[in-house]
Structure formats: C-alpha cells, structure tokens
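Omission of a single protein chain aside, the complex is shown with its protein chains in their original locations.
To keep things simple, chains are lettered A, B and C as they appear, and every chain counts its residues starting from 1.
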Amino acid sequence: MSEDLAYEVLMDHYRNPHNYGSVKDFTHGITEYNPICGDTVHIEMHISNGIIDEIKFMGRGCSISQASASILTETVKGMPAAEAAAITDQDYLLKLGVSLGPAREKCALLSLNAMRKSLSAGGSSDGQ
Amino acid sequence: MSEDLAYEVLMDHYRNPHNYGSVKDFTHGITEYNPICGDTVHIEMHISNGIIDEIKFMGRGCSISQASASILTETVKGMPAAEAAAITDQDYLLKLGVSLGPAREKCALLSLNAMRKSLSAGGSSDGQ
Amino acid sequence: MLDPIRIRNDFPIFRRMIDGKEIIYLDNAATTQKPYQVVEAIKDYYENFNSNVHRGIYRLSEESTDMYERARKNISEFIGSRDPRSLVFVRNTTEALNLVASSLGKSLASGDEILLTEMEHHSNIVPWQFLKDKGVKVQFARINENGTLSIEDFKSKINQKTKIVSVTHVSNVLGTINDVKELGKIAHENGSLYVVDGAQSVPHMPIDVTDIDCDFFAFSGHKMLGPMGIGGLYGKIDLLENMPPYMGGGDMISSVTKEGATWNSVPHKFEAGTPNVADAVGLSAAVDYLRKIGMDEIRKHEMDLILYALQEEHYIEGLRSFGPKSIHIRAGVYSFNIGDIPAFNLEKEMEQSGVKISRDAIHPHDVASLINGEGISIRSGHHCAMPLMDKLNVQATARASFYLYNTREEVDKFFIGLNDAIMRFRQ
Partner (left out) sequence: MLDPIRIRNDFPIFRRMIDGKEIIYLDNAATTQKPYQVVEAIKDYYENFNSNVHRGIYRLSEESTDMYERARKNISEFIGSRDPRSLVFVRNTTEALNLVASSLGKSLASGDEILLTEMEHHSNIVPWQFLKDKGVKVQFARINENGTLSIEDFKSKINQKTKIVSVTHVSNVLGTINDVKELGKIAHENGSLYVVDGAQSVPHMPIDVTDIDCDFFAFSGHKMLGPMGIGGLYGKIDLLENMPPYMGGGDMISSVTKEGATWNSVPHKFEAGTPNVADAVGLSAAVDYLRKIGMDEIRKHEMDLILYALQEEHYIEGLRSFGPKSIHIRAGVYSFNIGDIPAFNLEKEMEQSGVKISRDAIHPHDVASLINGEGISIRSGHHCAMPLMDKLNVQATARASFYLYNTREEVDKFFIGLNDAIMRFRQ
C-alpha cells in the first residue's frame, strides 16, 4: 500500500469511524488520555474464552488518534487476546503504513496502549 | 603611603593587633561573621555622650579581616559615633591603602559593617 | 521603527532550511529563538571566566562573581526594580511560582484562600493547589465572553480570608493583558499579598514592577531571547527577608551545625547550590539586546502583527479565534480553532451514541501538523491551561504567537498555509 493510499485509508477511518460506540456487557473497559495534547480514547471489549469477540471505541482527538483507534478495533476483533496484546508499537505503525513524526506517533499509538493496558489489567467492568 | 608600605602596616596590625580584647561595661557589642568564608569579628564599644570612648575587638580570620578590625578600632576610638557610622566602604578601603580583589574587600569591610550595624541597632549589652 | 528583517540576521536559526523551506517560527509563547549575542555571551563566559562564584578568592572566581552580580543588577533594572537584591535567580517561571507558593504557604492556615483567575497557566495553579493539604482554598476569578477578566467576579471572590492573589499579566492562550496595577490595588486594599506571573509580559512590553507595585513577579529567560535554565523571581526586599527559604544547601546558609542552620542574606537565601552563572550572563545579554531594540518598539510591532492577524482571519472559513479584539489589551498571541471540537465526555457520548462533530471541524493537532508541512511552526494543545480549555469548552486550540523577528509577510504565509491545510484536509 502506498503512503498516499494509506493516508487516505486513515482519513477515511477518521471521517467514518468503524466500531464507534459502546459494548453491552463489556468485560474490559479503559479510557486513555495523552497528557501532552488531550487526545482521548475509550475502549470497551467483550472477551470470552480468550477471544476478543467484540470491541468498540469512543474518543476525541486528532485524525491520527481517532482513525488509529478505528483501525485497531477492525484489526483485533475476533483475535485471541494474547495475540492482540503482543502487537508491538512498531508492528502497528507499519500496519498503518504512514510515516508520522515522533509526536504524531504518540497519537497513533494511544489506542494500542490503551488496549494493552486494559488486557494486562485483566477483566474489569469499570469503563471509566 | 605606597601600596607596599600599606601592606606592611596591615600585616603588622595582623601580627600585633591593637585593642584586642573586651571592653568592661560595653554599651554596644556585636559579633559579625562572613558566611562565605567564616571570618569572624566581635566588637565591643563603650559610648557615652555620643562619643566612642572605648572600642576593642576579638576575632579570627584571614590577615585582612583581622588587621582591618585592628585598624578600625584605632581609627574610630574617640570619634563621635555619628561620624564613625558615616564612614563609607570606599573611604575605609582608601584608608587601608591596599588594592584588594572584591573577595578580599569583603574581608576588609567585615569589621566596619559590624560596627555600623551595632551603632544603628542602638545600645545593647548583648555581645553574643 | 523596528526592522524585523535586520533583526532576523542576528538569529542564526533562521538560516536553517527545513525540507527546503525557510523556518516561520510562530511559537514564541512557548520559547523564543536566541540572537548570536546571547549564545556568544555564554560561550565567552565558559571559555574565559568559568568558575564557581561567591566562595573563591582567586581571579576567575572573583570575575565570575562579578559577572553574575552584574547580570542580576542589569536584569533587575530591566524590570524596574530599584534594588538588585530583590531579584532571585531561578530556573524558570515555574520554579519562581513554586518558590513563592511554598515559602508563603508555610504561614497559611486552614480556611485561608488564594485567588487566581480562570486564565492561569498550570504553573500558577498547581503550586497553589499543593497547599490544599493544609486546608487552603483556591479560588478562580471568572473571565468574560471576550476573554478579559471579570473584575466584578474578581472583587466578589476577594475577602478577608484571601491571603494571596496571583494573576497572570498576559494570558498565554488569549493574549489578554490584565490591568495588573489595578488588580494589585484591589489585592493590597484587601490586605492580600500580590503575585504577578510575568512569563508572557516581560518579553513583550516595558515592565516596571515598582510601578505595578506587585509583591512578587515571575519570569523566564527562555521566553525573552535568553537561554533555557534561567529565570527570575522579583520580590519586595522586606518580604523576601522575612520568608523561610525554599531549597537548602550551599550558599543559602549563614551557618550550619548538626543541630540546624541560619540563613544567608537576600537574595542568596533563595539560591541554594551552585548557581547557573553562564545562563544568567546569557540572559543579561538578552536584556541588553531587547533594551537596544526598545521594549516600546517591540510592543508596537507586535500590536501591528496581532492587528493584522485579526483582520486577515476573516478570510478563513470556519475559523474561530479567542481573546479580546482590542489590540490595546491584547498581546501577540493568537489562538484559534477550525470548527468546534468540544472536549470528550464519556457520559454525554454514551447518550448521543455517535460522533456529533461537524465534518468541517479540524482538530488543532491536524492543523498544526498540516501547517508544519509548509515550514510553519505553531503549537496546538491545551497550552498548560486546562481549566481555561474547559471554560472555552474546547479540547485544545491551535496557537500562533509572535515576536520581534516576525513579519506581516509571515502572518500572510501563515494564513495562506492555513487555508491550504484546510483544503488538503477536506479534499
């Protein structure tokens, strides 16, 4: 995928986010926040038998942070939680396919970090 | 007085301080201390009718600080307190007649500052 | 008239090209660029005079001490102080305000109040909030719709319990210039101590702390062409003399025993440890530079730039800018957004279940990022003023802020770049 195309995909996710909203009876929920810029993502997942069978997000922030959250939900839905937790920053940035400066990389990784944190914290119904 | 001669006078005062000791029934007493180097002078004066009729010092420190204290006692003994209090730093440095660096000037002025402080604080028998 | 083109020649960084483009630096409220005179002063200090101050009686140390104290005198005069002892060297505004809050805070008691405003920088909020542990209350005077301080609200929140009033001279988001002299009168009539955060004023306009009659005044060197790592806290001598010290260590003591210590005289009491002599000397060179250009001239120049920006902004569709429109109470700080993007609130979001943001809105980070592609440096974010963001009901803003080396041409390029960015984003 060319960089231009990747960027278009990103912008498309920003304009039309996938899986935006709330998961009924979610087992994992987290709100993450970048103190430097204020970008926020809230993620809810339903995991059973170690599989992420449902994941949705809500949030507010720049195009990169929100598009990336949308792409993340697409990526890990149906995946074993352990596999999702093992996605590295680098893997994920490669997947997004656009070269971002270090500051924007933080935006792109916000949702991934949130998901990882939530997975490693174990199940919790506290979505706040 | 040449600078060399002035320096010799100073060293002579250091080796043989004048008016070293305590004033019985002193009316003004003060201990001053240079926090940067630890040089100390303690001055006791007896003032009556506005005249410094007796002044002695004790102390410890470098040659400049102690010699200068000795010279100061010589200088102001018998002087009206108001006149002694009016001696400026510059006057006094000129009187000493040696050119000192800024750090050593502080040594030279320690006793003058002590005396001024004591005079402006008014009579006190607290020599500590 | 100040000539920004000639001034730019003194700033080596403007010779740098980024991706073939000249640097248009519009983030001066965050930090400013340095003329070669400042960097040379630091270099000269290190290469010819470097040594520790105050304690040495060899030549280098005497010279170093002399340079440090002359810097103090020069900088203190620049802000209108009559006595160099009133200037304590600190790292930056943040340290200055922490010093004041911590030291004055020691004599506050439960129920005492501190009055701030809604437009404060975190540096002038968090140090006071630390005192909440003691039961001290922190109040915020409201701002008006137009970005000015509500004097009525300020007056209504000051009372006998208000021990300290601390106010920013110029808002780093709105550009609002507060009438700090007038606020000081109100504070003093009320018997409150009065602190002014001058981080955004000293660099940009003539300052006279004696005329303002503030008790304390804080500023940062790096925002006024000076080096990072140095700033100032002005305080009235009698107050400084009666305050407990902040940090303990070398130079700030008169004597130390195993049992306890006594303090050195002001300002040394507040300068613990080896001071940053090189950067004090650098800041003094910055002050010389500013004085030569003239603070009145700098203020006029920035009035012109903000006036121009407030005219040109009308050509940008969907742009909303913040802060007062009158340039007489407005510094060269220009915050704006393209469309409204309110802060995220989970509960509200759940109710509405869906993104309710206008398609035309562009997040300030996207604005800053796109415009960076044109070589233009602006900032986006909460600008360390989150309570103000809440008040404005935005998550963040984009901000361009001007200084003496900026030009109308750059303002033009900024708006052209902004327009292009919007086009590209919406395409």
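We take it that contacts are C-beta pairs under 8 Å (C-beta built on N, C-alpha and C of every residue); 3 or more make two chains touch, one makes a residue touch a chain.
Since we're looking at a predicted model, the values are computed, not measured.
S.K.: For the chain that does not appear here, which of the shown chains does it touch in the whole complex?
M.R.: So, spelled out: the chain left out of view touches A, B, C.
S.K.: Using the document's definition of touch, tell me which of C:D112, C:D215 or C:D279 contacts the absent chain.
M.R.: C:D279
S.K.: So one chain is hidden, and I want to know which residue out of C:E95, C:E113, C:E349 or C:E410 touches that hidden chain in the complete assembly.
M.R.: C:E95
S.K.: Give me the chain B residues in contact with the hidden chain, please.
M.R.: 15, 17, 20-22, 31, 36-40, 42, 58-65, 101, 104, 107, 127-128
S.K.: Would you write out the residues of chain C that touch the absent chain, in ascending order?
M.R.: Residues 12-13, 16, 18, 23, 25, 27, 30-31, 33-34, 36, 38-39, 42-43, 46-48, 50-52, 55-61, 91-95, 97-98, 101, 118, 121-123, 125-127, 129-130, 132, 138, 140, 220, 222, 227-230, 247-253, 255-258, 260-261, 272-279, 365, 368-369, 372, 376-381, 384, 386-387, 390 of chain C touch the chain that is not shown.
S.K.: Hey, which chain A residues sit against the chain that's not shown?
M.R.: Answer for chain A: residues 33, 35-37, 101-104 touch the chain left out.
Everything below uses one rule, namely that only the chains that are shown with their structure count from here on.
S.K.: So using the touch definition from the top, which pair is joined by more C-beta contacts, B-C or A-C?
M.R.: More C-beta contacts join the chains of A-C.
S.K.: Between chain B and chain C, what is the gap in Å from one C-alpha centre to the other?
M.R.: 47
S.K.: If you average the Cα atoms of chain A and of chain C to get two centres, how far apart are those centres in Å?
M.R.: Whole-Å distance between the two chain centres: 36.
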